[in-house]
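Removed: one protein chain of the complex. Kept in place: all other protein chains.
Chain nomenclature is as follows: A and B, assigned in order of appearance, with residue numbering initiated at 1 for each chain independently.
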Amino acid sequence: MNSLLALLIVPVIGSAAAAVLQRYRLVERLITFLTFSVTFLFLFEIKIGDILTWHLDFLGKNLEMGLQITPLSIFMLYMTIAFGIVLTFYNLSERSKMKGFLLLLTLAASNWIFMSTDLIGFFFAWELMGWSSILMIFGGKREEESRHGALYYAMMSIGGSYSMLIGIFLLSNLTGTFSIQSNVSYLTLILGLHPWWVLGIVSLFFVAFMVKSGIFPFHTWVPHTYGEAPDGFVPYLSSVMSKYGVYGFLIFLPLTSGAHVPSVLGLAWPNYVLLWFGSVTAVAGSVLAFMQDDVKKLFAYSSFSNLGFILAAIALFTPIGLTAGMFHAFNHLLFNGAIFITVIAVISKVGTTRMSEMGGIWQKMPLTFLTFFVGIAAAAGIPPFAGFGSKWMIFQAMISHGLIFATVLLFFASIASFLYLMRAFHAIFLGQLSHKYDNVKEVSAIGKITEVFLLGALIFFGILPGFVLDPINSIVNSFGLKPLPTSGYEYINGFFSSINMVSIFIVVIVTFIFGFALFAVVAKHKKVPQEDNYTAGQIPQDWNLTPEMYQFSYDFYEPMDKELAPFLKVKIDGFFKGFGESVEYIGEAIKEIFTGNVQIYTYLAVGGLVIFVIAGWVVW
Amino acid sequence: MSEWTEIVDYFRGRSMWMLHYCTGCGAIELPPTMTSRWDMERFGITPMATPRQADILLITGYLAIKTLKRVIYTYEQMQAPKWVLGFGSCTINGGIYWDSYNVIERLDKYIPVDIYIAGCMPRPEAILDAFVKLKEMVQMGEAKGYEKYVKNYDWYKANQDKVLKRTSPVLKEIEKVTKIG
Partner (left out) sequence: MVIVEFLIKLSQGFGIGALALATGLLFGGIGRKIMARIQRRYGPPFTQNFMDLFKLLSKGSVSHGWAFDLGLVAGFAPMLAALMFLPIGPFTLLPSDSSLIMIVYLMMMAYLGMAMGVLASGNPNSAIGMSRALMLMVGYEVPFAAVIFSVYLFSKTGYLTQIVTQQAGGFMNWNIVKMPLGFLATEIALQGMLGEKPFDQAIAPAEIASGPMVELGGKYLGFGMIQHSVGLFLETGIVVDLFLGGAPNFWIFIAKQFVLYFIVILVDAILPRLRIHEATSFFWKLPLFLGILQAVIVIIQGGVLNV
């Protein structure tokens, strides 16, 4: 069997098996995990340049469809499938309501997206991916809310898909072919003659990608959906599924940065606009994130803030910008995965997503706590963990263009990320442990293995970034740009300085050893329970003081909210909410028509296909 | 070894951080002691915010029984080495509150006092004098009240319980008072 085809067929077979054996939860999960692993094994069989084409007789037209491996697609495939293995392995021990067969369908779709050479296959896979993930979100814990979340997501997705569909038709009408490559080169050709046409078509595609990645102003679905999706699925949603948009952008970006387009500050203006979308996304995400009390929503916003970083970097379309963006995409997958997996571990133990009801969990779940700590350290961009290099490269890429305002905005977003990360860290893990959670236990052995693996990965890719940067360099090369110089696995090279992560790691380790030695040598300490705390002389029992009352985590940044309130009023209340509400309104209206049934999306998807067919008649 | 203890004691004497438990009228004498007129910082004595950080507990005057309970709690939260400074006649023999029904008479029945400052109220000079004296005692290795407390804990505890049982219950209906919202 051709291994390209195997990447599509194996997940589908696995999905069918999982669907049949759905009742036996353990078997189903095992099948999901094994299918991911087998698919991963097939990855070793393929190499860059592999191609597979077939012809489809469609309404009398002979359509050429195909699969192809480019450096970008193989990078994406490795990233997503490896993450899927980790997640499904973790889910073996979880009692979450995630449906394995839908996840496998998503996998098949995502493999197709990354390999497709034609727009029909791309669109089909895109729809399949959207469809299965929406059905997945329907299975959330709180039925009413999760249905709402899924509908919201469905509405946005449909909007994006139709926009993409129109784009596809316009394009194929112009060129008479569906091949991505020839379409892109055609667009490049006519860019000089009809820039507006090209930009119009490309932005139709970009809308779909922005929706999928949750880029401002299409981010409104993100918190709703992430907040309601089944716990086991959220890491996949935020780490992997947000990257499809990035892949899409990368297909069309070479076009918009062509030499014919008028430029702003040495940057083609569509890229400049995209860059600002990215920067605004990063800031809005960070600011909204530190005001959340629901942990899933907090990290949903954090995720879309990071997508803003990625978009801003790749929008530059310079070697360093592209490298930084892809590198951050990888790092985001890693640290966001670690964060979300530990978060869902805690949620499954304490049974709530409200952070103000948690606290002090570190005493009960030490390994989870450490993984989370390293995860947020990486997310904050602290060396020597994964995440430092990419953020630093993004800043270099931006500032070397002289984009000072955007850079300062991004830096602000990066500092604000400290705020929400520390808030989550404190509210979930630190502070006072409520007596409610006296019986909370550390995750199972499977969970522990996953966490240790993630911990190791965060450190490994932090100190040896070359293992990621090498494939990224070949991606950059494949876009016709000159990749950054490499000088060994431990180096992060940029414009301004190249940093040897291993030497930094050694220095940090040595200072830590010194710190612990000093700690051991000087005067002894005495261990006290958490009740023995400074209470300004009051005796806690006299005042019936409970740990919950002595935990400050609600409204953690209240003064900041006050300071930002005027901005939020203008932007969020006025625009975001208005936008969100109108979308919600449409959603509600449609929900009423279809009585909120799962089938609507199916109908709409079928409707879309009908339009597709009719349009095909008209065009030819 | 004894040289080492001497060095440690020397530095402990030169850097004493103080937690002032301002229960009585004597507290009013502390601001002039801290600020420009008398400036106690030149002896390395600085006010601190919490018992965890402090070396000296300064009891500035009379102690009602309810207050005593807090003082004991605070004292036990401090870490060795720690010293107690009784400030004013009230801590020595009750002062003008000698016959009050809810004020204790002698502080050192409940916690070990290293130095008393007599006077009602003592002037800043007297306070500084006490600090210098305490410093000398610490450097000589004499101020060992905290060890006495550990050694004779039963005796102190008995004395404390005798008066403290009058304070309970602090509030009759705790839930009603402390319920939030």
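A few comments on the model shown:
The criterion applied here is as follows: contacts are C-beta pairs under 8 Å (C-beta built on N, C-alpha and C of every residue); 3 or more make two chains touch, one makes a residue touch a chain.
Nothing here was measured: the structure is a model prediction, and the numbers come from that model.
For the chain that does not appear, the touching partners among the shown chains are A, B. Only one of the listed residues, B:6, B:41 or B:125, touches the absent chain: B:41. Contact with the undisplayed chain is limited, among A:412, A:489 or A:543, to A:412.
Among A:377, A:443, A:457 or A:475, only A:377 touches the chain left out of the display. The missing chain lies against chain B, touching residues 8, 11-12, 14-15, 17, 35-36, 39, 41-44, 47-50, 52-53, 55, 77, 79-81. In the full complex, chain A contacts the hidden chain through residues 266, 318-320, 360, 362-363, 366, 369, 373, 377, 380-383, 388, 392, 395-396, 399-402, 404-405, 407-408, 411-412, 415-416, 418-419, 422-423, 425-426, 430-433, 494-497, 499-500, 503-504, 507-508, 510-512, 514-516, 519, 522-528, 530, 532-534, 536, 547, 550-553, 556-557, 559-560, 562-563.
Everything below uses one rule, namely that only the chains that are shown with their structure count from here on.
The geometric centre of chain A is 58 Å away from that of chain B, both derived from CA atoms. The residues of chain A lying in touch with chain B in their complex are 526, 532, 534, 537-539, 542-545, 549. If you check the complex, the residues on chain B that touch chain A are 21, 50-52, 69-71, 73-74, 77, 79, 170-171, 174-175, 178, 180.
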